[in-house]
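First, the structure itself, so that you have it in front of you.
One protein chain is absent from this view; the other protein chains keep their places.
Then we have chain A:
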Amino acid sequence: MDTDKAEQLKAELQQWFNQAEQLIRQIPPNQLYAAVGIVLLTVFVFILVRVFKRTISNTVVLTGLSGSGKTTLFYQLRDGSSHQGTVTSMEPNESTFVLHSETSKKGKIKPVHIVDVPGHSRLRSKLDEFLPQAAGVVFVVDALEFLPNSRAASEYLYDILTKASVVKKKIPLLILCNKVDKASAHTREFIRKQLEKEIDKLRASRTALSAADITNEFTLGVPGETFAFSLCHNKVTVAEASGLTGDISQLEQFIREHVEP
């Protein structure tokens, strides 16, 4: 019985095939070739677009502790002024635009996609959404209130530097000391040294948890040597800026370096 049914099915399929062949034969060959060609072309274009999207990324991510001045810097980059002030962000700010200082330049300038991720500890997970597509990361540090927050800042920085996406893609990182317009702000050398010291200590205590620490995927630097930013796989630089007064030239330089103009 089963073999009979199978044969019946086969016969039906054969009939189907014959009918289809006849239909196709009826269509003039040019049209057929044209249709197939168009389908192939669209598929090809899709693949191309996908591939291109991956190689060229124009995203720069602004991150740092809550209250360091990321949102102010974001609006300075976009509009050249911080408007009426900011409050703690509850959501990321992202937008693609031409840097405000370059709007006066002539010629075609490629817009930059800047993302400002909230620094509040409960919203840290939002950073992971944007890191994979980042061409550069800016870690904003409050140079005025640096010492009370130095431990939290270095922990956050350590977490970022040991993320898989940052290490594997060697995403360049800029440590931006913000609020330098105030007289009692620390110098960038001091901040750099403090951060290196704190991260050194963190390395010791984090590697003590060794294989089971699922949060940090990579370790930093060379065990035994004191940590320095120059030992990182990705390039780490330090710069200064002031969000309120609009002195962001070093930040813009970093952005332009890593996003092709």
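Assume contacts are C-beta pairs under 8 Å (C-beta built on N, C-alpha and C of every residue); 3 or more make two chains touch, one makes a residue touch a chain; residues count from 1.
By definition in this document, contacts and distances are computed from a predicted model.
UniProt lists the omitted chain of the complex under the protein name "SRP54-type proteins GTP-binding domain-containing protein" (options: "SRP54-type proteins GTP-binding domain-containing protein", "holo-[acyl-carrier-protein] synthase", "tRNA (adenine(58)-N(1))-methyltransferase non-catalytic subunit TRM6" or "DNA replication complex GINS protein PSF3"). Of the candidate positions A:Ser68, A:Thr86, A:Asn178 or A:Ser242, contact with the hidden chain is made by A:Thr86.
Of the listed residues A:His120, A:His233 or A:Arg256, the one in contact with the hidden chain in the full complex is A:His120. Touching the chain that is not shown, out of A:Ala20, A:Val36, A:Ala204 or A:Leu231: A:Ala204 (per the contact rule at the top). Where chain A meets the missing chain, the touching residues are 66-67, 71, 75, 79, 83-93, 116, 118, 120-125, 151-152, 155, 201-202, 204-206, 208-212, 214.
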